[in-house]
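Complex shown without one protein chain; remaining protein chains in place.
In this document, chain identifiers A, B, C, D and E correspond to the written order of the chains, with residue numbering beginning at 1 in each.
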Amino acid sequence: MRAKIQEYLREDIGSGDITSELVVPADDMARGRVVCKEDCVVAGLEEASVVFKELGAKTVRIKQDGSSAKKGEVVLEVVGTARSVLAGERLALNFVMRMSGIATLTSGLVEKAKRVNPGVRVAATRKTTPGFREFEKRAVLLGGGDPHRSGLYDAVLIKDNHIRIAGGVKAALSRARKGSFTKKIEIEVESPEDARTAAREGADIIMLDNFGPEEVRKLSSELKAINPDVLIEASGGIRPDTVEKYAAGADIISLGWLTHSVRSVDFSMEIEKAGPGSH
Amino acid sequence: MRAKIQEYLREDIGSGDITSELVVPADDMARGRVVCKEDCVVAGLEEASVVFKELGAKTVRIKQDGSSAKKGEVVLEVVGTARSVLAGERLALNFVMRMSGIATLTSGLVEKAKRVNPGVRVAATRKTTPGFREFEKRAVLLGGGDPHRSGLYDAVLIKDNHIRIAGGVKAALSRARKGSFTKKIEIEVESPEDARTAAREGADIIMLDNFGPEEVRKLSSELKAINPDVLIEASGGIRPDTVEKYAAGADIISLGWLTHSVRSVDFSMEIEKAGPGSH
Amino acid sequence: MRAKIQEYLREDIGSGDITSELVVPADDMARGRVVCKEDCVVAGLEEASVVFKELGAKTVRIKQDGSSAKKGEVVLEVVGTARSVLAGERLALNFVMRMSGIATLTSGLVEKAKRVNPGVRVAATRKTTPGFREFEKRAVLLGGGDPHRSGLYDAVLIKDNHIRIAGGVKAALSRARKGSFTKKIEIEVESPEDARTAAREGADIIMLDNFGPEEVRKLSSELKAINPDVLIEASGGIRPDTVEKYAAGADIISLGWLTHSVRSVDFSMEIEKAGPGSH
Amino acid sequence: MRAKIQEYLREDIGSGDITSELVVPADDMARGRVVCKEDCVVAGLEEASVVFKELGAKTVRIKQDGSSAKKGEVVLEVVGTARSVLAGERLALNFVMRMSGIATLTSGLVEKAKRVNPGVRVAATRKTTPGFREFEKRAVLLGGGDPHRSGLYDAVLIKDNHIRIAGGVKAALSRARKGSFTKKIEIEVESPEDARTAAREGADIIMLDNFGPEEVRKLSSELKAINPDVLIEASGGIRPDTVEKYAAGADIISLGWLTHSVRSVDFSMEIEKAGPGSH
Amino acid sequence: MRAKIQEYLREDIGSGDITSELVVPADDMARGRVVCKEDCVVAGLEEASVVFKELGAKTVRIKQDGSSAKKGEVVLEVVGTARSVLAGERLALNFVMRMSGIATLTSGLVEKAKRVNPGVRVAATRKTTPGFREFEKRAVLLGGGDPHRSGLYDAVLIKDNHIRIAGGVKAALSRARKGSFTKKIEIEVESPEDARTAAREGADIIMLDNFGPEEVRKLSSELKAINPDVLIEASGGIRPDTVEKYAAGADIISLGWLTHSVRSVDFSMEIEKAGPGSH
Partner (left out) sequence: MRAKIQEYLREDIGSGDITSELVVPADDMARGRVVCKEDCVVAGLEEASVVFKELGAKTVRIKQDGSSAKKGEVVLEVVGTARSVLAGERLALNFVMRMSGIATLTSGLVEKAKRVNPGVRVAATRKTTPGFREFEKRAVLLGGGDPHRSGLYDAVLIKDNHIRIAGGVKAALSRARKGSFTKKIEIEVESPEDARTAAREGADIIMLDNFGPEEVRKLSSELKAINPDVLIEASGGIRPDTVEKYAAGADIISLGWLTHSVRSVDFSMEIEKAGPGSH
């Protein structure tokens, strides 16, 4: 994480924070408070702390990542040279705003879905902002969701395009079983017939792509009759307002919305001069 | 850009695309088409092309970045080994979906605002996804917006926290004028009185933070009477639905929403086997 | 892979190949042949080709990675400036020698083990040379082995130290089940009792650590009676000469020896001047 | 070294140690002991310490690199969060196991060779694992061997292929003398005649490639009669069991075996929960 | 800055400081004093401190960057292991010698120019040593000069070649005005006519390239009559001995000499053994 945060600081600071270098004396100390501007599940405080630490300032987390925060609450305090606090302000807030947006949305959907089916999982996808995936996945986790696979390297997921090239569900699964015994095999299907083949051929997880909630429920029972251990994932075109409907029939509901269309939660930072002894 | 895209590919592919290595023969060729699923201003095609080029595949851009695309239109074609097309699919789409989301929103707001005031600019902020700023700023530009400064290094912007530490608008501006003659000096103010001081002290740009549309209009006239060359930027709490109201009174309207709370535009990729001669 | 190979070239060439710069004219062309000095399963030719490509030379693979080569056979040819061929020689050979050593050992053990039990897998571990794991794992794969997990990130493997900290097998498995549904759960046990608990608690894979071959066989039957889908991995202190004995009773036999104590296969490179037209 | 170790940690941990994150509470402290499983010359403890330091844990070295350790002895202790100790365990052991293997083999050969000829040096070659050379060379040094040159950049070594391209030993040496006065010139020869030419032309070191032990002894006397300051290095096809035979006649005996075919020494790590005050 | 300094240490130390490893015991402590060998404005002490800090040694700055130092004065003290002090010596001195050379030259020219025209600025250019620009620009600043733009990214500067391609001053300025409102627009002109066009078209800064001092003075008055806010920069072929002549007529005098042809100031480092308690 530190390497990423150093990269992000370079992105924002580049050849220097020319405003602070001009306006703020090098030795002035400051205290900053990150304040929540709307109720949310807060996330990104760990990252924000590392941001300030990299710049030589010290932080105290008033709230923990994954907990609820109310409008007006202080979630993080920072003390350091005024220049370091100012240099880290935007990056720290960008972390907290976006990650809290994701955690808050996820948390709301998990709560709704679990009310219908306590065992269901709400999962993210690989539809993340390039380079920022680890933080978006962590925010999903903090909101109570399942991060799903991290990338192409940590689980086998046979998608429509793979099946087309392999020449069908059966051929694709047969090839996939030659992979390392350490990995699960998931397959995405677009028809009930393919779903049944997948269940019979031993897929560990079957992703039902673009099926309606009712179809998912019926097909799920049928597939579990074939293989009781198979997991059923509903995916494709699911939106925040349709998650609940899928909860009854699926083990997992996955939606890109959690990471690609989320609204940030508003936070701001209030900075004031601090005495030299306050560091 | 290439270094970033290599980093993003590592993020997604890591130690290897284990599905394609198992399911897709190494020599199979494929053709992919990126299809637009809703009307939009398309962006990110240049980035998507570099993604596939890094993986050894070739692309043809059917649409140009910044142009309009209709639901169902193909915007990009790619030909290469099936493994390379599959390995780049998600990253390419993540670029196009997010950047088109930003370009589309920006374009709509610019159009609305210019109808009121043809000279007005709609500008982004530094509230971007960490590490991904250059692409989000480029999407704003493609949508007809102004990217604003790139980071802390390329323009002086004195904010509330700077003023507090410097001890007032006048002191802050006086210090800032010692900076390089190559940089403009912008200052953010929260009261009409501070705005007037800033205009008198020679600020190049005055950002009116959290003023109402009507206040902005009146104050702007007053400030231009003091200094005809000063530019007035309205900022703070502006949302897509209030942009229009600020258009009459400001030279620039800036809002974080363009980059921190945008909904992605939906795109998908259709891949089919291609003959060996099609490369 | 390219980034790694660039790093390796820097390691060997550093501030310059001072011998060739002095002794070899800049425009001289040369042809090199990589020759096998003992019978083996060859591996590393893809990597060797990238080495020379990075240096601007061209290669022809006479043998394919994973195939058998006899003493005296040429496996790769390279043509380029004499300086580039000489600069890449050592790195290319280091790849081929070590990777062929691993592939050859693996291949021999896989053959022996499959004679006893055709369904058994011979697997590597994480006991690899730091930084060089991807190539060592690939060599295992080319020799017909299973690479096992790539690192701590792509599969859950609860080891003795985890169990101790978690407070027992049951507690550890219970916590692990909260992880992403996309990952298998493997657990290492040191007693039959723990093995039975693990099977009952739904572990996907049970690693029997430091059990004798006969114990593995008996326990395996017992555990599959509890859960027919569980996979049994024998591990701990297994050496090339004991692999065969474990083959009857285990689904997987894993040993660090494949990567941490392998003898390299000897290869050499013969270089001769080439005419200018031979490039 | 730190940059390398950070790279190695990324290799193993990647997007996260998913097992520990699930099974081990974030605040649990642990104490680990690295235990030697067979008599050896220990090496890699410095590297192992840096591994744990990078992860925020603290270490105490019980043994020093280069000293002897007996089976069962603890060589290193580590205290930190259980997650950090577990995350560093494999990498630390991989360092210690491989480096101790090299140091132990080197030490044994040096002892044998010096019994015959107290002034002789046993040297490594560039036949190292790509990327890991600095550690393998250091292990040779800790075992009492000579690391030889670090790469192509720090000494002139004219090999058979250079001679062929330059058009003979004399021509090659004549060109090499134009290099910086700061570098020694070594040349590899395959015939007594070439060796004599090299001695007459002022080579600082003559490497006798693939000569028998008796030939090396006789030729060495002859060459030192020509140039008393010349150093004679025996190389090519020398194995651990033939080192001793070459000791009488050569100043240096070099063999790739030290780094390319070494057996790792077995070490393990025992981890137990530690109280919060033990950090 | 730390990443750069780590890169510079790698450049000098590479695979190891072989002299100190042989000659200096690992535990010996040493104290070093950086001594000024000629009167100067000192710069680079901050960088030198980071060099030693990276190597684990501690420093005390006796002088501050930007202050004057007399021949024989100590400017920096360092205490640490003898090996760390020796390993950092050359890099630290290289920083201080070059940066003090730039600061001293700049300071002298600023003083001369301000005697003629107290408001004038002496500015650097982009004619810097590749990779070392940030330090050379900082040295200019410490000497009282203006760093000018940092690169192509932070200010618009339309040069002769741009004008030629754009088809004239007017066309070029018209296009440039479409850029972000946050950036100033500077244009380089080679004739009085082009200068007048530039002033009329609203350029923020006009660079008069290769004009004589007298021409600059006359043209400057004329241009300020057109646009009182325009800044006039004299540039092109200005040398240390001609700076003074341009001071009367220009707002800014820029010259590449400050960074591309500066003579280093001589500094040396005296190192002595320190007791173990002195760390």
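Keep in mind that, in the parts below, a contact is a pair of C-beta atoms (placed from the backbone, for glycine too) under 8 Å apart; a residue touches a chain by one contact, two chains touch by 3 or more.
Quick caveat, the model's predicted, so the values are computed rather than measured.
> For the chain omitted from this view, which of the shown chains does it touch?
Counting the whole assembly, the omitted chain is in touch with A, B, C, D, E.
> Just name the one of E:Tyr8, E:Phe211 or E:Tyr246 that touches the chain not displayed here.
E:Tyr8
> Of the residues E:Ala172, E:Val189, E:Ile205 or E:Ala247, which one touches the chain left out of the display?
Touching the chain that is not displayed is residue E:Ala172.
> In the whole complex, not just what's shown, which of E:Glu89, E:Asp146 or E:Asp204 touches the removed chain?
Touching the chain that is not displayed is residue E:Glu89.
> So which of E:Lys63, E:Arg133, E:Arg217 or E:Lys245 would be touching the chain we can't see?
Going through E:Lys63, E:Arg133, E:Arg217 or E:Lys245 one by one, E:Arg133 is the residue touching the chain not shown.
> Identify the residue among D:Ala69, D:Leu91, D:Ala139 or D:Ile205 that touches the chain left out of the display.
Of the candidates D:Ala69, D:Leu91, D:Ala139 or D:Ile205, D:Ile205 is in touch with the missing chain.
> Contacts of chain B with the missing chain: which residues?
Touch with the absent chain occurs at residues 3, 134, 150-151, 154.
> In the full complex, which residues of chain E touch the absent chain?
Residues 4-5, 7-8, 11-24, 28, 30, 32, 82, 86-87, 89-91, 93-95, 97-98, 101, 126-135, 150-159, 161-162, 164-166, 172, 175-176, 178-180, 183, 256, 260-264, 269-273 of chain E touch the chain absent from view.
> Could you list which residues of chain D touch the chain missing from the display?
These residues touch the chain not displayed: 121, 123, 146-150, 153-155, 180-184, 186, 205, 229, 231, 251-252.
What we mean here is this: only the chains that are shown with their structure count from here on.
> Looking at the contacts, which chains touch chain A and chain B alike?
Chains that touch both chain A and chain B, as defined above, are C, D, E.
> Please identify the chain with the largest separation between its CA centroid and the CA centroid of chain C.
In terms of C-alpha centroids, the chain at the greatest distance from chain C is E.
> Suppose you list every residue number at the chain C-chain D interface; are over half of them used by both chains (same) or under half (different)?
Same, since over half the interface numbering is common to both chains.
> Measuring between Cα centroids, which chain is at the maximum distance from chain B?
D
> Indicate the whole-number Å distance between the mean C-alpha point of chain B and the mean C-alpha point of chain E.
Here the centre of chain E sits 33 Å away from the centre of chain B.
> CA centre of chain B versus CA centre of chain D: separation in Å?
Distance between chain centres, rounded to whole Å: 52 Å.
> Could you check chain B for residues that touch two or more other chains and list them?
14-16, 150, 153-155, 180, 183
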